[in-house]
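Sharing a structure below in structure tokens format, with a few things to ask.
The complex appears here minus one protein chain, its other protein chains still in place.
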Amino acid sequence: MLVEIKDAPFEPYQCLLDYQANAGFAGKYGATAAFVGTMREFNQGDDVEAMLLEHYPGMTEKYLEKISAEAATKWNILDSLIVHRIGEMLPNDPIVLVAVWSAHRAEAFDASRYLMEELKSRAPFWKKERLAEQTRWVEKKT
Amino acid sequence: MLVEIKDAPFEPYQCLLDYQANAGFAGKYGATAAFVGTMREFNQGDDVEAMLLEHYPGMTEKYLEKISAEAATKWNILDSLIVHRIGEMLPNDPIVLVAVWSAHRAEAFDASRYLMEELKSRAPFWKKERLAEQTRWVEKKT
Amino acid sequence: MTTKAVITVKFFASLREHVGQTEAEVAESGMKSVADVWSQATNNMALPENTLMAVNMEYVDSSCTVKAGDEVAFFPPVTGG
Partner (left out) sequence: MTTKAVITVKFFASLREHVGQTEAEVAESGMKSVADVWSQATNNMALPENTLMAVNMEYVDSSCTVKAGDEVAFFPPVTGG
């Protein structure tokens, strides 16, 4: 179980493979469910040139570790990985990776979605978008 | 939208990245949901040394293309990719990749799970396991 | 038309081993349904429960009618993914 905050661009699938290669569950996992959130070049009808992702250092990690532990309690999974970007980013940059490994698929699907929903609803990250003429804080919608 | 059958080991995340790099949706996807099925080294309490994956050439592709088209009708997604292995394989070999891209996460989660469930329930593939002392066809369970 | 007046039959996986053949051709004359194709191709073996059937690579049930040139396939429940 690992939570990582990255302040520079990262390759989510490479992170996943690196973690998987060093984890203790080789041969035991039949299912990997991975979700990657990526920065879009538009939002709410406007072109977005760049984005600043602020977070609450310390609380972010604590919260993500808490939901990872919860997922491991709720479902029979082998392991999970969360990587989240912070700082200045550009369209097409990966923002977040959530990956879950389990013996069978239902648990990986359920747990990865749970982690993403909990992350979106409560993890202390905030997005500020830079448009052509202004910057704006993204307002919560989901 | 792409369906591929591979008769040799493949790297699912590299397939995903290659497809994504050449697809027309750069800048438009905020969500990628990927599922990878991997061969385990045990099944139903027995060590599995190898597995042969048989399929129905022609019908497999037709069926997978049909469910891909259905997913694109049911959900507002940007694209999907299914890659499935056939032939002789070993523990830790990837068996299947399903990836879905969409603007927002719910659609990618829902559509990827739909594709996996439909693939598991009706795509004409059959697994034959080689154990230490015998071979056996895997019996359907889900 | 003589060369076309046959139906191609395919068997897969455990069902292929059970019937002891991979592929067969049966004459079209007098057959009406996928069930008839099974009987003729297998010398009236019992159709195992849960057998899945396809005509021209689309799922059908055993009452589906067939015609010359069709490809009919029989196979056990699938276990891919």
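Read from first to last, the chains carry the letters A, B and C; within each, the first residue is number 1.
Definition applied: contacts are C-beta pairs under 8 Å (C-beta built on N, C-alpha and C of every residue); 3 or more make two chains touch, one makes a residue touch a chain.
Note that this is a predicted model, so its numbers are computed, not measured.
Peer 1: So which of the visible chains would the left-out chain be touching?
Peer 2: The chain that is not shown touches these displayed chains: A.
Peer 1: What does the interface between chain A and the hidden chain look like in terms of residue numbers?
Peer 2: 37, 53-56, 58-59, 62-63, 84, 95-96, 116, 119-128, 137-140
Operating definition for what follows: only the chains that are shown with their structure count from here on.
Peer 1: Using mean C-alpha positions as chain centres, tell me how far chain A is from chain B in Å, no decimals.
Peer 2: 23
Peer 1: Just curious, how far off is chain C from chain A if you go by their C-alpha centres, in Å?
Peer 2: Between these chains, centre-to-centre, one finds 49 Å.
Peer 1: Centroid of chain B to centroid of chain C, CA atoms only: how many Å?
Peer 2: The mean C-alpha positions of chain B and chain C differ by 27 Å.
Peer 1: Hey, what residues on chain A touch two or more of the other chains?
Peer 2: 105 - these are the residues of chain A that touch more than one other chain.
Peer 1: Can you list the residues of chain C that touch 2 or more other chains?
Peer 2: 81 - these are the residues of chain C that touch more than one other chain.
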